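Here's a structure for you.
With one protein chain withheld, the remaining protein chains of the complex are depicted in position.
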Amino acid sequence: MSSLASLRQAKRNDWCLINSLRILASVTALVGVLITVFVLKEALPALQSIGMLRFFGDDAWYPLEGQFNLVPILLGTVLTALGGVAIATPLGLLSALFCQFYAPNILASSYQRLLELLAGIPSVVYGFWGLVVLVPKINQLHPPGQSLLAGILILSLMILPTVALLSTASLGDVPKAYLQGADALSLSRWTTLTRLVIPTARSGLITAIILATGRALGETMAVLMVCGNVVQIPNSVFDPVRSLAANIALEMAYATTDHRSVLFISGLVLLALVGLLVMMASVLGSEEREKTRGI
Amino acid sequence: MASKIFSQSSSKTWPDFLLLGATWTTAISITVIFLWVVLSIVGQGLGQLSLEFLLTEPMNAGRDGGIAPMLISTLLILVVCLAVALPLGLGTALLLAEFSVSDKRFGQWVRRSLDFLAGVPSIVFGLFGSVFFSKILGLGFSLLSGGLTLACMVLPLLIRATEEGLRSQPASYRQGAAALGLSKTTTLFKVLLPAALPGLMVGLVLSVGRALAETAALIFTSGYVDRFPASLLDSGRALSIHIFDLSMNVPGGDHNAAASALVLLALLLILNGLAAFISLRWSTKIK
Partner (left out) sequence: MLSYHTNTDPDSVEVSPLIDVQQLRLRYGSHMAFEQVSLPIYAGQITAIVGPSGCGKSSFLSCLNRMSDLVPDCHVDGQIHLAGTDILHPNTDTLLLRRRVGMIFQRPNPFPLSIWENLALPLREHGNIKRNRLAETIETVLRDVGLWSEVKDRLRQSALTLSGGQQQRLCIARALVLQPEILLLDEPCSALDPIASGIVEDLIVRLRPRYTQVVITHNLAQASRIADQVGMFWVQNSVGRLIEFGTAQQIFASPNHELTAAYISGGKG
């Protein structure tokens, strides 16, 4: 029977299909595991021979002489990232409010396109622009130019689209009935937005900020190019600093033994910081889903 | 999209005006800054840009000459990246989108791994690539190693786009196929994938853009060597690395860096336009 033969053939095809898909998906899933395992494995020697305490207790960061004080680098990373987030958050939120509530429709969608284009500019191009345009301007204000401030400004520009686009989406999820209700009570825009819209979209907005923070912490090229990369605790925003990611990019080329291993530890720290943020965002996301299900 | 339902007559207090002013000021400033970034790069780079720039080798550490080897290296890295990422991404997306019932538990694990992967900073991908592909697999500084590293990096983006493309296909196609006793294989390859193809193309184009823009993951994997690569096992300098190297390590390299940045931006803009074009054609076809 050709019909039964075709049926058997179909079954065989399906069996092959599902199992090859399973293999492909396993390889994909394995990539995440491999990254963790290998970064951990390369970081382990330094963790054992140097120990966590010396990253905070050593005299300074002189990796070639066995001095591994990571504090200034950690501080540089956190300061640039938080500074960038501090600027990008209000601007991103205002951009989102602009798109959802203030701009005429055509302007709103073209502004959104612009934000998408801004998000698409490669970090190396941002870094280049910062280096040749922004840094000389800061240098005029207060030398040397390559500084914490330059890093903060470039990072804020880079993560602004993330904050703005995600916030626009979560403001758009606020039920239209709320707005109509507020309008019926003739509440002022200020009251409607600050008391009703923003609290309703709160967890979405926080998620946007968290994801942007993760991006800022992990950013390498732009920070590497504009921050000056001096390992020091900055006294002002005009002092150069070095971030964890920039440190890896700068020293990986010639690092050996313990030094190399310490660089993998910085990679691990970055991974942990970003992982923590992603977890926070996903917990927030699932809480939000629970809440809406409750309604 | 926007919901401008505020009635004009509603009473306005000073915070209202403040907010109105702040949103417009923000939007205008961001637009100005965007134009500043793009125009200053165009201004610096356009003078250098010519057909010759695209077709010649760099000279004098890149201060003079063109970017032909970088374009070739970039292309080869992208080819390697897609050759690996496409089958993995398509297979994973098919499993996640179409077998979510039969492989629920497994799918959840894969998804968790992908969420993690999406959050990994690119410099960490670089670290991983330099250990795993360059050292353990013995590929050294090579286009192959760089392309494989980028493949790991674009997987989450590619899979999300592909999965969305598949999930946006109406359930009635799957029901119709199931009711005819068609096998899963036929349903997927003859009905769903052809229908979802434009969506998959958009995901592909966006992934290429992401790979094209990447720098940090390539520094210790594909390397800096600025001549034409002899094979995939040869080191080669991607366009983004070229921009980085010229602006950071080569005094007087700014103009060629700007021109290279302009080429990179133009390529990304073309890819973006392509994605927009495909999705527009697709949405009008559906209507």
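For reference, chains read A and B in written order, and residue numbers begin at 1 within each chain.
Note that in this section contacts are C-beta pairs under 8 Å (C-beta built on N, C-alpha and C of every residue); 3 or more make two chains touch, one makes a residue touch a chain.
Keep in mind that what you see is a predicted model, and the values were worked out from it rather than measured.
> Per the definition of touch given earlier, which of B:T56, B:T186 or B:S279 contacts the omitted chain?
Once the missing chain is taken into account, the touching residue is B:T186.
> Given the contact definition stated above, which residue among A:L7, A:M52 or A:L185 touches the chain not shown here?
Counting the whole complex, the residue in contact with the absent chain is A:L7.
> Would you mind spotting which of B:L55, B:A178 or B:A266 touches the chain that isn't drawn?
Of the listed residues, the one touching the omitted chain is B:A178.
> Please output the residues of chain A touching the missing chain, sorted low to high.
Residue positions of chain A that touch the missing chain: 2-3, 5-7, 10-11.
> If the missing chain were put back, which residues of chain B would it touch?
Chain B touches the missing chain through residues 101, 170, 172-183, 186, 190-191, 194-195.
Simple rule for what comes next: only the chains that are shown with their structure count from here on.
> Just how far, in Å, is the C-alpha centre of chain B from the one of chain A?
16
> Going by the contact rule set out above, which residues of chain B touch chain A in the complex?
Against chain A, the touching part of chain B is residues 1-7, 9-13, 15-16, 18-20, 22-24, 26-27, 29-31, 33-34, 36-37, 40-41, 44, 87-92, 94-96, 99, 102-103, 106-107, 109-110, 113-128, 130-132, 136, 152, 155, 159, 182-186, 188, 209, 212-216, 219-220, 240-241, 243-244, 247-248, 254, 257-258, 261, 264-265, 268-269, 272.
> Please name which positions on chain A make contact with chain B in the complex.
Where chain A meets chain B, its residues are 10-11, 13-14, 16-18, 20-35, 38-39, 41-42, 91, 94-95, 97-105, 108-109, 111, 114-115, 117-118, 120-129, 131-133, 157, 160, 172, 176, 179-180, 183, 186-190, 192-193, 214, 217-221, 224-225, 245, 248-249, 252-253, 263-264, 267, 270-271, 274-275, 277-278, 282.
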